[in-house]
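Please find one structure pasted underneath; my questions will follow.
One protein chain omitted, others in place.
Each chain gets a letter, A and B, in the order it is written, and its residues are counted from 1.
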Amino acid sequence: MNHRKFQRTLWASWLGFIIVLVIWQVVASVGIRDPLVFPGPASVVEAAIKNVPLTRLLEHIGISLLRVIMGFSLGAAVGITVGIVSGWYQKLGNVLRTPIEILRPIPPLGWIPLAIIWLGLGESSKVFIIFLGAFFPIFTNTFKGMVAIDPNIVRAAQTLGIQKNRLLFKVIFPATLPDIATGFRVGWSYSFGLVVAAELIAASSGLGYMIMHARELSMISVIMYGIILIGAINLITDYLIQEVFLKRRLKWHYIETAF
Amino acid sequence: MTDDDARGKVEVKNVSKQFDIEDSDQGLAIKDVNFTVQPNEFLTIVGRSGCGKSTMLNIIAGLLNPTEGEVLIHGKPVTEPGLDRGMVFQSASLFPWLRAIENIEFGPRNIGMPKDKRRELARDLIKLVGLEGFENKWPRELSGGMQQRVAIARAMAMDPEILLMDEPFGALDQLTREDMQRELLRIWENRRKTVIFVTHSILEAIYLSDRVLVFCPHPGNVRKEFEIDLPRPRQKSSTEYMAYYEEIYENIS
Partner (left out) sequence: MDTIAAIEEEKKGFQLSDRWIQIITTVAIIGIWELLSRSGLIKPVHLPSPTRVASTFFYIMREGYPQDITIFIHIKATVWRIIQGYLLAVVTAIPIGLVVGSHFMLERVANPVVTFARSIATISLLPLAIAWFGIGELSSILLITYGAFWAILTNTIQGVKQVDVTYINVAHMFGANQRHIFFRVVLPATLPRVFAGMKIGLGVSFMVIIAAELVGTVEGLGALIQQSRLYYRTDITIVGMIFIGLFGLIISFGLDRLERVMLPWAVGLEEVKR
């Protein structure tokens, strides 16, 4: 779409949010009218500020983010390594891929009970779930990237007299970066949902826990607050990763963005 | 002059097209274009990419409206697409969810022709473009050349007086392209119509047309006109052919 047209209609983007907020407030004040059951946006903000002190909130956010980062990094490291190895050594790849493909259909959240049995109710079980959520897409995309390298690029490098090791680092790896990036995006988008779910189900800290705890205390406004907060953080981190990290590093390649 | 004489006659009068800067990148795409196409004439507009020839064709088709001037088809101004004009686009214009024969039936179906009549009509056209046996293929199963044949058959299904072709062979490889050029002439000999053809290939223009208009950009306009006075089928290697080529090439830059 033409850039000018985009600018001209920027106001429309805000209109959507405003409409939603207005409808929300109307339903709350005129329709349901019980702030304990269905608080409007104003009540949500008010109650949240009252009931969740900033320090506690930052604690929750921090813990959740920490778990995500740890799980994601682990998943990325293992995923990329195994992906590249599987792509580079075909026979070994077949062997490695067998258990991976067998385990893939099981959604990461389905691993929670087993993770708790193995790792207890502490940090490691949550990190493990996020690891799984990041590993599969990153591995898959890395492997696909390795296998789908344009042979002409490799041949061109060889005619320029490159040795085997340098070929891997200087040619093959950069060529797979776009696919790895895609895997990152997918993996990250799973990670956030997973950490919240894992915390909902079995944790004593973090944003997911905050929401679940609020439910036990029947503080619906805090639940809503938490939900929106999680959504916002998700959006922001996604945006940061795309714009700052991926687009800068991979200027030479077109990356599809959500924005 | 009777109505029949005017059938298929296209008059382009002082046509200009200014694109809104907001909408697109062009400014003044074409300016003060004037030419006439005689009934059953094969006219080609040739020019570099971006010279405005496609814009001109789209205006004749009725898909775009001129900012100034008008296009008359036997005396009546063109404001929107109509069944008197059929159009073949460059590529990927066949509806992928319809089989070849169903694509051809699209026009007739749209006006409510009963099923057996339009089936017969479509079969006839399939034969005409040489695709017997491929009626029930999906477009994705057909090669580029075959797809364009179906596109031609589809455009001819409503028996339009005027056939508009926007670089229809541009996406094909050279050999297929040359086959299609011969095919097109064969079909045209079989069912005479006015053809307005757009291309950037001078060789193609000379091979196919009675008359060639050289279009030049900034803003788009007819620079020069050439009558191709060679008997068909034309030899691309003949001296006369190359002479035309040289002349047109000079005028294109």
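The rule is short, and it goes like this: a residue touches a chain if its C-beta (ideal position, glycine included) is under 8 Å from a C-beta of that chain, and two chains touch if they have at least 3 such contacts.
Just so it is clear, the structure is predicted and the values come from calculations on it, not from any experiment.
Colleague: Just name the one of B:V37, B:M56 or B:M87 that touches the chain not displayed here.
Modeller: Selected residue, touching the omitted chain: B:M87.
Colleague: Over the whole complex, note the residues of subunit A touching the chain we left out.
Modeller: 9, 12-17, 19-20, 37, 87-91, 93-95, 98-99, 102-103, 105-107, 109-114, 116-118, 146-149, 151, 154-155, 158, 164, 172, 178-179, 192-193, 196-197, 200-201, 207-208, 211-212, 214-215, 218, 220, 223-224, 226-228, 230-232, 234-235, 238, 254, 256, 258-259
Colleague: List the residues of subunit B that touch the chain left out of this view.
Modeller: 61-63, 80-83, 85-87, 89, 92-93, 95-98, 106-107, 110-111, 138-140, 154-155, 158
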